[in-house]
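A protein chain is absent from this complex, but the other protein chains hold their places.
Labels run A and B following the written order; every chain starts at residue 1.
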Amino acid sequence: MAGTVEKKLTDLGIALPAPAAPVANYVPFVRTGKLLIISGQLCFDPEGKLVAKGRLGDGVTIEDGAKAAQACAVNLLAQLKAALGDLDKIARVVRLGGFINSAPGFVDGPKVMNGASDLMVTAFGDKGRHARTTVGVAALPLDAAVEVEGMFEVV
Amino acid sequence: MAGTVEKKLTDLGIALPAPAAPVANYVPFVRTGKLLIISGQLCFDPEGKLVAKGRLGDGVTIEDGAKAAQACAVNLLAQLKAALGDLDKIARVVRLGGFINSAPGFVDGPKVMNGASDLMVTAFGDKGRHARTTVGVAALPLDAAVEVEGMFEVV
Partner (left out) sequence: MAGTVEKKLTDLGIALPAPAAPVANYVPFVRTGKLLIISGQLCFDPEGKLVAKGRLGDGVTIEDGAKAAQACAVNLLAQLKAALGDLDKIARVVRLGGFINSAPGFVDGPKVMNGASDLMVTAFGDKGRHARTTVGVAALPLDAAVEVEGMFEVV
């Protein structure tokens, strides 16, 4: 059953995809105490295709990067749903770590990462406001443009 | 009112700046249980100017990088003060994550990051000794030379 948060997303046309399954000896999420740690999520769309591929500042636009960051956030939500069954069980988005595939000198990582941050606030309201670190990295798995990891507090 | 830790910093000539306000849907800090998670801080000086801009190993010296890392640490303290009102409420600096804007092949990230680590021990003594991860990244917001994030335990 979908809770309040998921219904809000559905009303906005945002469907939660089937969460990506890791292909190795790790898992998508681990709970420790009230913390839920989610593995870095790539910018897959619901069909499993990367929303943006390559580097910001070298072909990928800020707008496409922000869409990619939003896709990462949607995938974080999909993992949360898989972990908890209901997104309403999230007490707080604690932290997002944003890794932007960047050409040297690309300075607009935060504008890209806003795609992820905005989605969290859309989904959770004030509980969605999080601490955040955004950095530009040299390379990402599958040449994804963006990867986002998350730490959440469970009610 | 300034506590013991802040007085020590003042005696050393280190004033806490007004903490930087995020310009998007995230916040400078989130508390969960006894943990306080602080967003990545750039190397702004108290006037809001970057202490060092560009890449280590490509124009920015190790000495200037260390000053930049210290500025990031001062900004972490400013956020702690905003979060808790008094730095004496910190029980332990748990972890610092240091991101050094680096040209490929720059191997001295730890020397740069010491600027941040040393300030934590100056401020908090043994409680300031932390776990640390230092990596060289391809790009940082605003072309800052250094970004540092932190995890703290509150008394």
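Observations, loosely collected:
Simple rule for what comes next: a residue touches a chain if its C-beta (ideal position, glycine included) is under 8 Å from a C-beta of that chain, and two chains touch if they have at least 3 such contacts.
Quick caveat, the model's predicted, so the values are computed rather than measured.
Note on the undisplayed chain: of the listed residues B:P19, B:G109 or B:P141, the one touching it is B:G109.
The chain that is not drawn here is touched, among residues A:L16, A:I38 or A:L84, by A:I38. For chain A, the list of residues touching the undisplayed chain reads 22-30, 32-33, 37-40, 55, 97, 99, 103-104, 137-143, 147, 149. Listed here are the chain B residues that touch the chain not shown: 33-35, 57, 92-96, 100, 102-110, 113-114, 117-118, 120-121, 128-138, 151, 153.
Just so it is clear, only the chains that are shown with their structure count from here on.
The distance from the centre of chain A to the centre of chain B, each centre being the mean of the chain's C-alpha atoms, comes to 25 Å.
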